[in-house]
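Have a look at the structure that comes next, please.
Removed: one protein chain of the complex. Kept in place: all other protein chains.
A, B and C label the chains in the order they appear, each numbered from 1.
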Amino acid sequence: MSAHSHEGARKTYYLVFFALLVGTGLTVFAAFQNLGIFNAPVALGIAGIKAILVGLFFMHIKDSNRLTKVTVLAGIFWLGILFVLVLTDYLSRPWS
Amino acid sequence: MLQKYFPLWPDQASTVAGHVDALYIFLILMAIFFTVVIVAMVVTFSIKYRKGIHPIATQIEGSIALEVFWSVVPLGIAMVIFVWGAVLYFHLQRAPRQAMDVYVVGKQWMWKLQHPSGPREINQLHIPVHTPVRLTMISQDVIHSFYVPEFRTKQDVLPGRYTYTWFEATKTGTYHIFCAEYCGTKHSGMIGEVIVMEPVQYQIWLSGGSEGGNLASGGEKLFSSLGCITCHSGQSGARGPNLSGVYGQPQKLSTGATVVADDNYIRTSILNPQKDIVAGFGPIMPTFSGQVSEESLIQLVAYIKSLQAAPGQAPTAAGSPSRGTGTARGTPAGQNPGSRQ
Amino acid sequence: MANRPIVLDEAPGHEHGHSHHPMQQHHFDTMEQQYSSSSFGMWVFLIQEIMFFGGLFVAYLVYRHTYYNAFGEASSTLSIKLGAFNTVVLIMSSLTMALAVNAAQLGRRFLLMLFLVATMVLGTIFLGVKVIEYHDKYTEAHIPGSGADLGIIKIQPFCFHATAGPPCAADEEEHSAGKAENHSMQQATPETAPAPGETLTASAGQQPGEHGDIQAAAGSPRERSMPGAEIYFSLYFAMTGMHALHMIIGMGLLLWLLWNAYRGLYTAEYFTPVENFGLYWHFVDIIWIYLFPLLYLINRHLGHH
Partner (left out) sequence: MSTVTSHIIHKEAEVMPEVHYLNADHSLKSWLLTIDHKRIAILYMLTITVFFFVGGAMATLVRLELLTPAGDLLQSDSYNKAFTLHGVMMVFFFLVPSIPATLGNFLLPMMLGCKDLAFPRINLLSWYLFVIGGTFALYGMITGGLDTGWTFYTPFSTTYSNTNVITVGLGIFVAGFASILTGLNFIVTTHRMRAPGMTWMRMPLFVWSHYATSLIMILGTPVIAITMVLVVLERALHIGIFDPKLGGDPVLFQHMFWFYSHPAVYIMILPGMGVISEVIPAFSHKRIFGYKAVAFSSLAIAVFGFLVWAHHLFVAGISIYAALVFSFVSFLVAIPSAIKVFNWSATLYKGSIRFDTPMLYAFAFLGLFTIGGLTGLFLAALGIDVHVTDTYFVVAHFHYVMVGGMVVAYLCGIHFWWPKITGRIYPEFPARLAAILVFVGFNLTFFPQFILGYLGMPRRYHAYPEEFQVFNVLSSAGASVLAVAFLLPMIYLIWSLKYGKVAGPNPWQAYGLEWETSSPPPTHNFEHTPVVTTEAYSYGPKEGEVTLG
């Protein structure tokens, strides 16, 4: 990589950092609003975006090879299996 | 004969036993079929193509058609088993509406059983034949599992939550109750027996039973001694909701959700009232966690169950018309909380 | 055997004779292979970490579903100020770490060391704040394993103690409106006689919410009004504790990197450890990005504060 792109990278880091700060502010703000059933989804949505930013830019997933991307997706997918299938039990219990 | 000296399955003593065994036999035939296919392939090929008479192997790469064939056929068979097993399971899990209730408390290492009409037993369960019986079970300590092989039923008995199972005996006799979930030192000693009797005999047994009074009236006593009645007086303006007719009905919660008030809901309402707050009431009910034994809880639940909606009227058990604690056919009395007073 | 067609041959471009990078290990053919293996290995390790934390998150999910109200109230006892502050600190440390990797890529030793130190300082601040928060929980007796008193919800957000001590009285008064509801919950002692053979230790008039009475109140079943809250605090400690443990391990690794950087091990050609550590550090950051809303921000709009 050339020195130039490293400079570009630094600029991205600062931008991402800024976006993460905004996200943090936003999520605190949102927590105090009554969004009905959407409070939790909004909080998780913001967290998700922040996580994606960190992943894509700080962890360079954006510029990495396909194997890395597949690996990350696999991790998320398996986490999904754990969550979803455990919840199939808890959400369909008559009452608990 | 064979079954006597070399039994392959236990007695079929419940309505479901035959169904379970039918699927079992189907599965055995399926297993024999596939095992024979595999063994036949191995044996014939081993003989026909052993090095001595077949020195040069033919290099075969594979066959898509065959791959599809031996994926799809097992898949089809598997789906048959799945559906069959699932239908059976739903049948096993859902007690008929009219079943007679028995309450079970498991603890290390004994079974305590309570009939709604009063009698309590330890490690013994007397039931009438040809009567569906629904068990509402809870554990005082660790997980146990209520298992009667002859009935082909089993259900884990959990601490902290009611679980259910049911059966309808078809043969009089005495059968083992095993504890099937490992529960510590005397797990293998946590054995009891179900005694299936003719209805008449059962009636006789019932009337010779203990004089403890029935579950619901026991619950009523607790209801006043624990002070529930002070808030749940049933009068309008009482601090707590009127509990008449609550059982089995959907309850509106302060969060807007509704839940059906089943046994677990009532139990939790007593032990952890803050978990779900009934709409229109404050979170003022104190917890009774740690103060009421599982047996007492069962009595309270049975009592609340026995209360029928009677608007504006204070709940009383003694004269209250009972509802739903059991009107199983074949048990002319005994299932009715009020009937033995 | 005629059919033996695997060729054992010299792999093209490999054999001794051309010089190896000093950091190349013997079993790799090229530096490139070594680099891509380590980096992929790190990612696989992180996948493992995802599942590791996943176990905690699934427990959280189940109990938040089960004890929806209790989680909300218990969450309100955490200080958003501290949580948000720590979030910012951690994000900042992620930035410095990214910059450290960048410096390493450019082979700027001094800059690399500088950013590593910065990351360490920020990590230390984070852990320091965490210690304060834990200590607050300790004084409030919201500690798992301390017994029955866990269920007592004492409300005191926005109460920043630079030095840990008893919750500030001012804050308590400020939020007394919110407290009333909670206290009534615990005080509501019905006029009942205890059932025979069953203990009933709480007596009417006791103020379990009051500071200092907590120990006395402990063990009273009457005060255990919220089993869900106990689980919340257990999960809070388990999750943030596991996170903090990862941070502590990270600090150790940072020291090691710093030492190596000081020795001049990392050059523009070889900086894999720095990069891999960066991945780890960002991952830990991501965990916190989720922990913050999940633990600190539940149902704040209901105004438990």
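Just so we're on the same page, a residue touches a chain if its C-beta (ideal position, glycine included) is under 8 Å from a C-beta of that chain, and two chains touch if they have at least 3 such contacts.
This is a predicted model, so every value here is computed, not measured.
Taking the full assembly into account, the omitted chain touches A, B, C. For the options B:Asp101, B:Glu181 or B:Glu220, the residue in contact with the chain missing from this view is B:Glu181. When the whole complex is considered, the residue among B:His19, B:His130, B:Lys171 or B:Arg239 that touches the unshown chain is B:His19. Mapped onto chain B, the footprint of the missing chain covers residues 6-10, 19-20, 23-24, 27, 30-31, 34-35, 38-39, 41-42, 45-46, 49-51, 54-67, 69-71, 74-75, 78-79, 81-82, 84-93, 108, 141-143, 145, 147, 149-150, 152-156, 158-161, 163, 176, 178-189, 191, 272. Within the entire complex, the positions of chain C that touch the omitted partner chain are 1, 3-12, 14-15, 25-27, 29, 33, 36-37, 40-41, 44-45, 47-56, 58-59, 62-63, 66-67, 144-145, 147, 150, 227-228, 230-231, 234-235, 237-238, 242. Residues of chain A that touch the chain left out of view are 67, 74-75, 78, 81-82, 85-86, 88-94, 96.
The criterion applied here is as follows: only the chains that are shown with their structure count from here on.
Remark: chain A and chain B have CA centroids separated by 43 Å (rounded to whole angstrom).
Chain geometry summary: the mean Cα position of chain A and that of chain C are 16 Å apart.
Centroids of chain B and chain C (each the mean of its C-alpha atoms) stand 42 Å apart.
Touching of two or more other chains is recorded for residues 66 of chain C. Looking at chain A, one finds that residues 96 touch two or more other chains. Residues of chain B touching chain C in their complex: 222, 225-227, 230-231, 255, 272-277, 282-293, 296.
By the touch criterion given at the top, residues 66-70, 181, 184-185, 188-195, 198-200, 221-222, 224-228 of chain C touch chain B in their complex.
Those residues of chain C that touch chain A in the shared complex are 39-40, 43-44, 46-47, 50-51, 54-55, 57-58, 61-62, 65-66, 80, 84, 87-88, 91-92, 94-95, 97-99, 102, 105-106, 278-279, 282-283, 285-286, 289-290, 292-294, 297-302.
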